[in-house]
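Excluded from the complex is one protein chain; the other protein chains are retained at their positions.
On to subunit A.
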Amino acid sequence: MAAILEVRDLRVEFPTRRGTLTALDGVSFDIAPGEVLGVVGESGAGKSMTGAAIIGLLEPPGRIAGGEILLNGKRIDRLPYEQMRRIRGKEIGAIFQDPLTTLNPLYTVGRQLVETMQTHLPLSDRDARQRAIGWLEMVGIPAAAQRVDSYPHEFSGGMRQRVVIALALCAEPALIVADEPTTALDVSIQAQIIALLKRLAREKGTAMMLVTHDMGVIAETADRVAVMYAGRIAEIGPVRSVVKSPKHPYSVGLMSSIPPLDRRVAQLSGIEGAMPRLSAIPQGCAFNPRCPHVFARCRQDRPELIETGTTRAACWLYDPASEKRAPEAVQHG
């Protein structure tokens, strides 16, 4: 089946006083109908930026400097603001990391839901209100019929986030871009939201880009996973392969940083050091200063995505022409 979303060689730049920063470079992926693509990676890796570029809400002076974005086969990366705004409500539903910027503090949550639905679907006031209450129930707001007339500030952080989710879903879009949708939620509500998102993907064929650093949520929800690092995709592949036997040394470090649930450890394993600043991305592989497997070629040439057998990884260890090959430890995760 044709992909709902195609991102080709996307490049996003930020002109600054100190020169132009490249926030995204050569990012490409597809999402098929009913498919959930999980996007993970260190904060600042460019996950939110990728989502913002797709929905046409890059914060100025950020701009798309190259590549293309197609929704159902049509370019959407060069559309005038008004046209993109209509697409955003109807065809793309967005769930942002920061719930307060999405909700209008001056309107009740019910009014915001009703207006969103009526903009995109032919509904009477009464039906729209009924549906608004229905969506609030679906995302687990207790006493929805009573709280539909509340203002956003009367809700807890997690409840506001659930209202944002209801807002993104209520116009039944073809693509959902969800940036950390369940981060503010506890596990039991999270389970409910994840089940809802999965059901929508399955039943309505909704495609979903799910940005989160919660690997448990990824494992349960995503079909494929993209790991981002310093504005590029470091590894992409089926969820089972990426989570259980990652191939890129950065993915390996990321997966081993997950705190264990079944015991307490003295020291959590992590990845030494920090991701480079955009203005100081090293030559060659951007991960090379932190990589335990670095070799000469890594400091010179930048690796593209290479087939590893189970995934595709931007790492020279998987290039047959390299002088060094992936050690057993990495090969088998």
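General observations
To be clear about the criterion, a residue touches a chain if its C-beta (ideal position, glycine included) is under 8 Å from a C-beta of that chain, and two chains touch if they have at least 3 such contacts; residues count from 1.
Going forward, contacts and distances are computed from a predicted model.
The chain that is not shown carries the UniProt protein name "ABC transporter ATP-binding protein", picked from "Adenylate cyclase", "ABC transporter ATP-binding protein", "Tryptophan synthase beta chain" or "Carbon-monoxide dehydrogenase small subunit". When the whole complex is considered, the residue among A:N72, A:Q118 or A:S257 that touches the unshown chain is A:S257. Looking at subunit A, the residues touching the absent chain are 40-45, 48, 59, 97-98, 100-101, 140, 142-143, 146-147, 149-150, 154-159, 161-162, 180, 183-192, 194-195, 213-217, 219-220, 239-240, 243-246, 252-265, 267-271, 274, 277, 333.
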